[in-house]
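The complex is shown incomplete by one protein chain, all other protein chains being positioned as in the whole.
Chain naming follows the written order as A and B, and within any one chain the residues start at number 1.
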Amino acid sequence: MSDRIIDKAAAELAADIREGRLTSVEVTTAFLDRIDAVDGTVGAFLHVDREGALAAAREADAAVAAGESVSPLAGVPIAVKDVVVTKGLPTTAASKILEGWIPPYDATIVERVKAARMPILGKTNLDEFAMGSSTEFSAYGRTANPWDTGRIPGGSGGGSAAAVAAKMAPLAIGTDTGGSIRQPSAVTGTFGAKPTYGSNSRYGVIAFSSSLDTPGPVSRNALDAALLHEVISGHDPRDSTAVDAPVPPVAEAARLGATGDLSGVTLGVVTELTAGSDAAEPGVVEAYRAGIDQLVKLGAQIREVSCPSFVHALAAYYLIAPAEASSNLARYDGVRYGLRAGDDGERGLEEVMSLTREVGFGPEVKRRILLGTYALSAGYIDRFYGQAQKVRTLVKRDFEAAFEQVDALVSPTTPFTAFKFGEHSEDLYRMYLADLYTVPANLYGGPGVSVPVGLAEGLPVGFQVMGPVMGDDIAYRVAAALESTQEPLLADTAPEIEGK
Amino acid sequence: MSTISREEVAHLARLARLEVTDEELDAFAGQLDAVLESMKALGEVDTEGVQPSSHAVPLVNVFREDRPQPSLPREAVLDGGPDTAEGRFRVPRILDEEV
Partner (left out) sequence: MTRLNTYDAAMAAYEPVLGIETHIELDTNTKMFCGCSTVFGAEPNTQVCPVCLALPGALPVANKAAVEATIKIGLALNCSIAEWTRFARKNYFYPDMPKNFQTSQHEEPLCEDGFVDVVVDGESHRIEIERVHLEEDTGKTLHVGGAAGRIHGATESLVDYNRAGIPLVEIVTRPVPGTGALAPEVARAYAAELRDIVRSLGVSDVRMEQGSMRCDVNVSLNRPGEEWGTRTETKNVNSLRSVERSVRYEIRRQSALLDAGDKILQETRHFHEATGETSPGRSKEEATDYRYFPEPDLAVMEPSRAWVEELRATLPEPPRKRRERLQAAWALGDKEMQSVVNADAVELIEATIAAGSSASGAVKWWLGELSRRANESGVELDALDIAPSQVAELQGMVDDGRLNDKLARQVIDGVLSGEGGPAEVAAARGLEVVSDTGALEAAVDEAIAANPDAADKIRGGKHAAAGALIGAVMKSTKGQADAGTVRRIILDKLS
């Protein structure tokens, strides 16, 4: 392996900083320089904060030098998805409607990242308001997949995943509403985790779908993700939906998994997420099956379980999420912050609001607002939103029944590898299928992680492990075990990016 | 069968304060229709007697004590505003709405 800073994983960098082999300033500078060199090609960042990151790095170095007890990731820089609010740093949710908005406060998870003395490199690209599976719906241009710059990096958190895959950041924060951490991780060969809903504060995470949104880590490997998970997790009194319970010991679980022993662990293969669906590409299925074989070799028991309601999960998700979004996005009206359009002194407020939203929102956001408005409107709410919430109960029951028989559930993360730009823009439902395997965990609320499991026609494939609510540790353990069979890791073999 | 008409999209757009163009109306009507069509099976799921879930992880009685916390400095409040005057947010005149 090379000795380049940017090739190292976060845990390794943290140890180097703690033990004086590197400074945070050196590490942070290396990643900032990498961003300068290749982000012209990748387009992962919407905003880079060189000055702020270096200032934080100097403080981290001072803390280490002073012998302060520092967090396990002190000094390691991080990229933050631009749907997470950062005080003094532009936050746009990749939407024109928030162009130029500088938040006066930090999200709780950002406060925790700062308290852990992790320099924030910048804000990463996403599908506008986290609605999409390709990052093509960003109002600020597209992000390329480092594995093939003609392809999408997944979405909505394509910027965070691409930043890690292209070694512009060792770690990133994403948010996962229907798969927006896991699917981009899968298609970029990175590790991504959606923690248990409520175990990571949503305060300061710009809402897409309140009952589903979950911030979580993106990294090169399971241990790095687990370390970041422990930095940002934990109860927050500012989020009424935050679970007030101890954070599962995910770092310990990742280390345990890395020993490669899964004896005594029973894994459930969900019929409906593999055999039941013809959506998955053959290469994906093949890599996934190879992953299963590896897990068996490590001592895991495999059992087939049926979760019949999962076939309806995607449809339920595409009613619940837009319904909540239609309400959450009502606040973008050009009155208190952000864009205002059409205020010519002649037009009345209602028209100015409508024009502002017309100009400020992109087509996918408008589509989902309309869909959500429809699902909630008088005469339809029971048939659409209400029915979707009942199906959500069925999905939860299926998960609960499954976890009586098995310790974790496994599936491919996403039915297909990175597609080409524009490939699915004509067929929305085909695009929505990208979330087919990830949405059940969002509806249920339990953790889901995506770990790279190999390539299909040269493109990364992700393997998903889902655990019970607050059972994030078992998901990390299984994923880390599978990771231990992957030599070398995809994160280490990603193609070199040509700078522009 | 078409589930959603052009007029219905226009009504939804009004409710959602979206000034959609005629072309957008047509496009959205078609797209929403396709999406809703693909969700048709959802309506056929037997949910008789099933309670709806509005939260992934249900919590009860989450309260805050009635103790004041600092508000934002007024500059920070108004700086974000597209148009402000006299310490307030200025908006165009409000037409045909409730007082």
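In this text, a contact is a pair of C-beta atoms (placed from the backbone, for glycine too) under 8 Å apart; a residue touches a chain by one contact, two chains touch by 3 or more.
The model shown is predicted, which means the values in this text are computed figures rather than measured ones.
**Student:** Which listed residue, A:136, A:272 or A:350, touches the chain dropped from view?
**Tutor:** Reading the full complex, the residue touching the unseen chain is A:350.
**Student:** Given that one chain is not shown, which residue among A:60, A:121, A:144 or A:205 touches it?
**Tutor:** A:205
**Student:** List the chain A residues touching the unshown chain?
**Tutor:** 84-85, 91, 93, 98, 101, 103-105, 107, 202-207, 209-211, 237-241, 323-324, 326-327, 330-333, 335-337, 349-350, 353, 373, 376-378, 381, 385
**Student:** On chain B, what residues meet the omitted chain?
**Tutor:** Within chain B, the residues that touch the unshown chain are 11, 15, 17, 54-55, 58-72, 74, 77-78, 80, 85-94, 96-99.
Here is the rule we use: only the chains that are shown with their structure count from here on.
**Student:** Please compute the C-alpha centroid of chain A, do the same for chain B, then give the distance between them in whole Å.
**Tutor:** Roughly 24 Å separates the two chain centres.
**Student:** Under the definition above, what is the set of chain B residues touching chain A in their complex?
**Tutor:** Interface residues on chain B, with respect to chain A: 4, 8-9, 12-13, 15-20, 24, 28, 31-32, 34-36, 38-39, 41-43, 45, 47, 50-57, 59, 62, 64, 72-73, 76-77, 79-83, 89, 91-97.
**Student:** Taking the touch rule as given, give the residues of chain A at its contact with chain B in the complex, in rising order.
**Tutor:** Within the complex, chain A touches chain B at residues 101-102, 104-105, 196-198, 211-212, 237, 240-241, 243, 309, 311-312, 315-316, 318-319, 326, 330, 333-340, 343, 345, 347-355, 357-358, 361, 363, 366-367, 369-371, 373-374, 377, 383, 386-394, 396, 428-429, 432, 442-445, 469.
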